[in-house]
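The next block holds one structure in the form of structure tokens; read it before the comments.
Apart from one protein chain that is not included, each protein chain of the complex appears where it belongs.
Residue numbering begins at 1 within each chain, and the chains themselves are lettered A, B and C in the order written.
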Amino acid sequence: MAGVKTDSGTITYREAVAEGIAREMRRDPTVICLGEDIGPAGGVFKTTAGLFEEFGPQRIWDTPISEQAIVGAAMGAAMTGIRPVAEIMFSDFLACCWDYLANEIPKVRYMTGGQVTVPLVIRTANGGGLGFGAQHSQAVENWALAIPGLKIVAPSTPADVIGLMASAIRSDDPVVFFEHKGLFASKGPRPPEGHHVELGRAAVVREGTDVTLLALASTVHTALAAADRLAEDGISAEVVDLRCLIPMDLTTVLASVAKTSRLVTVEENPYQAGWGATVVSVVVDEGFHLLDAPVRRVASANVPLPFADALENEVMPTADKVVAAVRSVANF
Amino acid sequence: MAGVKTDSGTITYREAVAEGIAREMRRDPTVICLGEDIGPAGGVFKTTAGLFEEFGPQRIWDTPISEQAIVGAAMGAAMTGIRPVAEIMFSDFLACCWDYLANEIPKVRYMTGGQVTVPLVIRTANGGGLGFGAQHSQAVENWALAIPGLKIVAPSTPADVIGLMASAIRSDDPVVFFEHKGLFASKGPRPPEGHHVELGRAAVVREGTDVTLLALASTVHTALAAADRLAEDGISAEVVDLRCLIPMDLTTVLASVAKTSRLVTVEENPYQAGWGATVVSVVVDEGFHLLDAPVRRVASANVPLPFADALENEVMPTADKVVAAVRSVANF
Amino acid sequence: MSDSTELLRMYEQMAVIRRTEKAAYDLFLAGMVKGTTHLASGHEAVAVGASAALRPDDYVFATYRGHHHAMARGASPEACLAELMQKSTGLCKAKGGSMHLTHAAGNMLGSYAIVGAHLPMAVGAAWSARLRGTEQVAVAFFGDGATNIGAFHEALNLAAVWRLPVIFVCENNLYMEYTPIAAVTAADHPAADRAPAYRMSAQIVDGNDVIAVREVVASAAQRARAGEGPTVIEAETYRHYGHSRTDPATYRPAEEVERWLKHDPIDVARARLEALGVTPDTIKDTDERASAEVAAAVAAAKAAPAADIAEAFTDVWADGGAAWRV
Partner (left out) sequence: MSDSTELLRMYEQMAVIRRTEKAAYDLFLAGMVKGTTHLASGHEAVAVGASAALRPDDYVFATYRGHHHAMARGASPEACLAELMQKSTGLCKAKGGSMHLTHAAGNMLGSYAIVGAHLPMAVGAAWSARLRGTEQVAVAFFGDGATNIGAFHEALNLAAVWRLPVIFVCENNLYMEYTPIAAVTAADHPAADRAPAYRMSAQIVDGNDVIAVREVVASAAQRARAGEGPTVIEAETYRHYGHSRTDPATYRPAEEVERWLKHDPIDVARARLEALGVTPDTIKDTDERASAEVAAAVAAAKAAPAADIAEAFTDVWADGGAAWRV
């Protein structure tokens, strides 16, 4: 085994995770990874494949099943000169170490009056659509959004995985990095060495004039599929990939709404307390005059995620649902 | 000590907690309490004062500092014929057992196809304004809102504490019951025996015509104070106490907005991912045509809570901030 | 029941479980089972031996690797397979899937997929039994990997402090997912060596010997019912497949795998049957009955209607519905 592959051309989202980490580990010897089965096994999703071979056991650490110890130790290390990249295997398990994400990591800088910083990344496989059932399928980016003091990243393409991973690892602030399980097999161009995407810059991934579709990670693809279908009806949808929840790029969102006058959010997290609600509340405050129609949110239903494919599809956002939502506001 | 006091007249919010629990414990022998220091000590906030004396150690259980065991055991007991009322001392500590609130309790009924029910109440002291610092002051009702499958209660008055506690304990669904630390000393009429407030019914606590102030728990009082001041300016504010986040009484909210055409939410949780955002997103969807002005949200700032009073005041919602928000939309 | 009759019943139960899981595996390869599945093949004696020592009203809590526990407590192979195949006749209406098999009718109160989370639940069920005065026992089955998570510690301490009728049965199969438990645990016996930290007694048992498991669980249950508190049992066993369907388990030394395959719980039981004088013909009949039962289950599950889409919006609340707003 030759470590992380670095040949050019295309790369999968899955490979991009390992590649993004490897690029930073080559740059900075203080970058250290820890997590369950991330070493010789290369991770349950193979998102750390090759790292152990390239960097060895002093930089890639297999841990016990101890989410609190993983994230708590990462925090202690981050306070003392290391840049840990901690993996929480499935994002649902963030609940097992939530105290660290909610009460410790994001608060210690503030409550010590700036005495300590916590430059760490918590990576985790997020999202549904794979039939993993209620405890292994959630999109929980909105949990993180509830906590001031965390930066939140959720890339939709392999290039963004690499570019945002660079920024996340170099950031002196704690970053929660959501890798979408449903995108691991997806492919895209491999970005050049040094590729880097600033945190808090949304991307207009498709231009349009009639409605803004605001999306994140998996739902960027849902929104793009919907936009294709809408184009057939003569509706021109602009698709904005938010990329990060914090910093939240409301400038780009408001600019898009200024152009389209209509907004539909496409979220995988449940409707209740989803991130789209926060965006909408800002738009209806600061951009009220821009809006010509009701704002709709296409999000997961407010139920746990069911196992069966057909049921899961029923409760998750789909292009069909986005198309229907857009049509319902297009006539205003 | 004669157990929980039951004399008539007025009652504090703090006493109402114990009284509300006691009334249900007298009715139903399967209601059992557990938590840290809730027994002979009567709880750190004295919200269980008298229960141990009246019901004894077989119904009031002191636990180790083991939030996961408290809530996990409550769950196991709830599945097997007991109605546990578990206390998590400060709501911030819900993070220490978040897996149970996020992944276990709210999902098990669904994922077993309805085979088991989990009739339990998790009570917790919520909110800031007392100088307890970043880890003991948060208003985290929005964390719970992120989780489909939990009912969420946050009363603003002693009578509602008792009435909603009755409904919460009798509910066959899991209920998170947020008691506001800042309200413990507040007083109100003691409701008669049998008093009961249905879950999911907002209350219009002050009628008005110009703007709807939507509030919860502590912020109901903030909103009422603001409404008094606005009245002096000739602005008639309607104040709606949401009482529960789930079920969410959007019927009452939409009816109020239909009347006032303006909405300002008053939330103690941080702005980012606050419950008001979800309400606003529904209003701007289903009630878009009702709105005459931007919707504003007065919420806590997106920072951890500082210790010093003056700083805490700076980041939390106040009547001043509500008045300013209302004035800014009144001229539209 | 004579010793051999009871053992034959256990043998048959193990045979049915083994064949059901094999069917699940084959259905995977045929594309008829999706999502993830964690087979318990190799662990059957733990479930069957423990069940044989319990009362029908005792409570059982299991992990995502829980097919054997659901079936040992009475879930039918058909309902289990139908669940995996996303059929409306599934044990959980196809809403739970492999990782959440639950058979409440047999007081098997769920399979939980967050490692360790169910240990406090079992403590709570035992506490409830005490409160209701029923002399029921609660059993939590869990993996070696679960012994390093916080919930394990909190559950064992609370059970010990309250002297609750709960039995903690660790199925030590030497591995977490792909990492040997020894590499990440500061104890030789991850469960048993921790029991003294809670002043709890512990037993290590051959988890592939259904009789040994039954005995040790029976005596723990007896102590529990007598008010003598909880017990830790560490059952040494091995999984025949990889961690989940996508895992070829190449991280395990061939010699180790071979040694354990030679100590197959079904073979151990068969040898015991033979020693008790049960004839090869009787055993063969039993095997055939098991095969026939599972074949019928597969056929029935295949023929069953697909999961009902309307079920996506039921069962959130006790009223059967999913309404979050008024």
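Following the convention adopted for this analysis, contacts are C-beta pairs under 8 Å (C-beta built on N, C-alpha and C of every residue); 3 or more make two chains touch, one makes a residue touch a chain.
All values reported here derive from a predicted model rather than from experimental measurement.
In the full assembly, the chain not pictured is in contact with A, B, C, by the touch criterion defined above.
Among A:Val17, A:Val108, A:Val161 or A:Val197, only A:Val108 touches the chain left out of the display.
The missing chain, though absent from the display, is touched by one residue of B:Thr30, B:Thr47, B:Thr63 or B:Ser261; that residue is B:Thr63.
Although one chain is not drawn, its touching partners on chain A can still be listed: residues 32, 58, 61, 63-64, 66-69, 71-82, 84, 99-100, 103-104, 108-117, 119, 148-149, 171-173, 200-201, 246-252, 282.
Taking the whole complex into account, chain C touches the unshown chain at residues 148-154, 156-157, 160-161, 183-187, 193-194, 196-200. Along chain B, the points of touch with the absent chain fall at residues 36-37, 39-41, 44, 62-68, 92-93, 95-96, 130-136, 272, 301-304, 306-311, 314-315.
Everything that follows uses one rule, which is that only the chains that are shown with their structure count from here on.
Centroid analysis (C-alpha atoms only) places C farthest from chain B. Chain centres here are Cα means. That of chain A falls 31 Å from that of chain B. Shared interface positions of chain C, i.e. residues touching 2 or more other chains, are given as 92, 94-97, 100, 112, 114, 150, 311, 316, 324.
Within chain B, residues 99, 103, 110-111, 148-149, 246, 248 each touch two or more of the remaining chains.
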